[in-house]
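Only one protein chain is missing; all other protein chains are in place.
Let's turn to subunit A:
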Amino acid sequence: MLFSAILTGLVLGGTYALIAMGLTLQYGVARIMNLAYGDLIIAGSFGAMLLFTAAGLNPLIALFIIVPLGFALSWLVYALMLQPLARRSPNRDRLEGDSILATFGLLFVIQGVALVLFGANYQSYSFLAVPIDVLGTTIAANRLLAFALAVLFGVGLWLLLTRTRFGTVIRAVAANPGSAPLVGINVDHVARLAFALGGGLAAAGGVVVSMYLTFSATMGVIFTMKALIVVIMGGVGNLLGALAAGLILGVVETLVSSFIDPGLTLAATYLIFLAVLVVRPQGLFGKAAR
């Protein structure tokens, strides 16, 4: 029972880590605290469901359609809505405030569109819901696939950031947006790409979520919340920190919901968040890492 809960928790945590990576890119590089992030995840979930039920498309193939869409949509949102705000802001605090407000508005727009198209009910579809035996406990194949995808995206992103020139540029902007132009980096351009990349990851997270969880149009807030908590726990901009924090959050949530009460999972999440804020506001893994 305990082992099975931990296994389920790790799988859930993998998804949390995946969605948190996108947010940490958006906040760490583009300096935008995107409150509509979770709604983009839900949009990805609805997209996968629609393609699966209407066109019979395997969610793995749907990824190739939905991730580019998420990327393009976020690119547009940044270019049309957030870049003007960034240009207008005299300092970082002001940009933070304005972008929070603007994306708060965006949250209601995306959620409203989802409500009009799909209604307020919980949705799900059955994909690969076959039990698989792992070290003596059974787990659904779709959950294992979700975990594998999270690992794949995580490793891919890590390689992109650490092994390529583009990744180095992104890290330079994250580390010091003021000095990056001095070495010939177009900060505007990089910020927009990082924001779009984060949006692509959110959409990927949405597809992964839709494979094994039920979701509804108004659930975006919860995903945003959890992604934010993971980002802060891991330290803003720290990918490996996000991975560890995501796994911790997933395991704790599953333990609470299987041994205490499912109604208290969010309370547990909040308690962790509170503890981190009080003890280590710079994140569990400090500020030093990338």
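In the analysis below, a contact is a pair of C-beta atoms (placed from the backbone, for glycine too) under 8 Å apart; a residue touches a chain by one contact, two chains touch by 3 or more; residues count from 1.
Following the convention adopted for this analysis, contacts and distances are computed from a predicted model.
Missing from the rendering is one chain, named in UniProt as "ABC transporter permease" (options: "ABC transporter permease", "Peptide/nickel transport system ATP-binding protein", "glycine dehydrogenase (aminomethyl-transferring)" or "NADH-quinone oxidoreductase subunit M").
Within the whole complex, the absent chain has one touching residue among A:Ser74, A:Thr224 or A:Thr254, and that is A:Thr224. Taking the complete complex into account, A:Leu101 is the one of A:Leu2, A:Ala55 or A:Leu101 that touches the chain left out. Note on the undisplayed chain: of the listed residues A:Gln26, A:Ser45, A:Ser74 or A:Gln111, the one touching it is A:Gln111.
One of A:Pro68, A:Pro84 or A:Pro181 touches the chain omitted from the figure, and that residue is A:Pro84. By the touch criterion stated above, the residues of subunit A touching the omitted chain are 33, 35, 81, 84-85, 88, 93, 96-98, 100-102, 104-113, 115-116, 221-222, 224-225, 228-229, 232, 261, 263-264, 266-267, 270, 273-274, 277-278, 281.
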